[in-house]
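Below is one structure. I have some questions about it.
Only one protein chain is missing; all other protein chains are in place.
And then chain A:
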Amino acid sequence: MTKTTDLSRRRLMQASAALGAGALAGSAFPAWRARAAEEMTMWWWGEQELPGLQGYVDEVVKKYGAATVKPMLQDTAVVISQFQTAAAAGNAPDIQFLWNGIYHMESVWLGYVQALDGLVKDDVLKASQPTLLSNYDGHTYRMGWYPLPMIWIYNKDMFEKAGLDPEKAPETWDAFLAACEKLKSAGMSPVGGGIQDGYWGEWFFGHGLAQCVDSPGQAVELFTGERSFEDPAYHAPWVKLEELKKAGFLNPEMSSTELYPGIDLIVAGKVAMGESIGSRMPADSKKTNGKIGAMVMPVFGKSKLAGKPIFDTQGIGISKDAKDPKAAAAFLEFLQAPEQLKLLHEKTGWLPSNNTFDTSVIQDAAVVSMWKRWGQGENIPYVANVVPGQWYEQALLPAGQQVVAGKITGAEAGALAAKVAKEWRDFNPDMVDHYKKWAKDLG
């Protein structure tokens, strides 16, 4: 009996030793494996906000004959960190999804992304509408993939019920306040949505700050210390938000409702006006039989950007680790070919980011009207895309929520923003010079 126990124990220990040695040996070698020269990896994101994009990606990589492209859908929380970590380790994918502005510019400054000019044909790159915020030091680092018009929407039925012209959205702040008053008197929630997750506050600020600066470069200077949020000229968006709160124009459930359920309230006729995004327009318009209209945020500012439609795009680029940057560029060009643009529309119901795309395929008049103004007319980039991540998390989102909850004033939000901007400079001294240079580029 004793002998058996000893043997078992010994065998167990031997097995453990073998297991441990095996695992150690396995982990000691890098997970490198040879990849054929014509094989490319593509890390992408977007299915989360544009259902159907996965089907489109699967089909285009299957169609592409010049190389094998291996796509991988990234999780929202790690799009940037996963790429930056892989790039720092010299193992980034050939093609990478890139959000606009600072969300890819930090990777540019770290040398993780290649400039596309010279790799992708100029006319193709320009037609993809990467927007000004993809530029740094005279180079363009992203190709547009699908557009995101930043819009306000209003419910035409509610306007009619309140005695307002459903075909004429308010354009000035005064006209907007007058419309809110009428809607409130008719027993309706004039404006709002949901800010529990904070994004509504970001959008409001993004629309509002565009009315306070003459160029995106001026917005960048709010972080380099050359301008300050304590200046009433730059915390005006939060003062306007405070005005709406104090007048009782915001929907009461706003603080406990998230962004998209909040937009649903406008579509459902429970809130009259609020912020949305162009890619929702086809579905929202269809659901309401065309009763959702798109509008630009009513104008309170006097800057050069005030009153202009805001146009953002999601994009893709080529990493520094691309084995064959020209082959990667050829794939990006392939995505901008008419057949692939059409395929994106078919799979997602949304539009590709390309100003040569034949928009006659769009049937909905409201979507056509929105696209003509935001996508094809004079537009401006989304200035909230220049804010640093730390400031976004610790000032922008909390400030919006607290103003909506009536806990702080617009001026106090400005003071918080200025304090966190200073903290950002202390925490990121290596980024400040890049920001200064970027401000000049965008000026």
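Definition applied: contacts are C-beta pairs under 8 Å (C-beta built on N, C-alpha and C of every residue); 3 or more make two chains touch, one makes a residue touch a chain; residues count from 1.
Definition applied: contacts and distances are computed from a predicted model.
**Q** One chain is missing here; what is its name in UniProt, given the choices "Sugar ABC transporter permease", "Helicase", "Dihydroorotate dehydrogenase" or "Circadian clock KaiB family protein"?
**A** Looking only at the record, the undisplayed chain corresponds to "Sugar ABC transporter permease".
**Q** Tell me which residue among A:Gln84, A:Ser228, A:Ser303 or A:Thr359 touches the hidden chain in the full complex.
**A** A:Gln84
**Q** Which candidate, A:Met295, A:Val383, A:Leu397 or A:Ala417, sits in contact with the chain we can't see?
**A** Answering carefully, the residue with contact to the hidden chain is A:Leu397.
**Q** One chain is left out of this view; which of A:Asp117, A:Asp157, A:Glu243 or A:Glu258 touches it in the full complex?
**A** Missing-chain contact among the listed residues: A:Glu258.
**Q** Name every residue on chain A in touch with the hidden partner chain.
**A** Within chain A, the residues that touch the unshown chain are 13-14, 16-21, 23-24, 27, 77-78, 80-81, 84-85, 87-89, 106, 110, 112, 195-198, 252-258, 388-390, 392-394, 397-398, 401-402, 405, 407, 423, 426-430.
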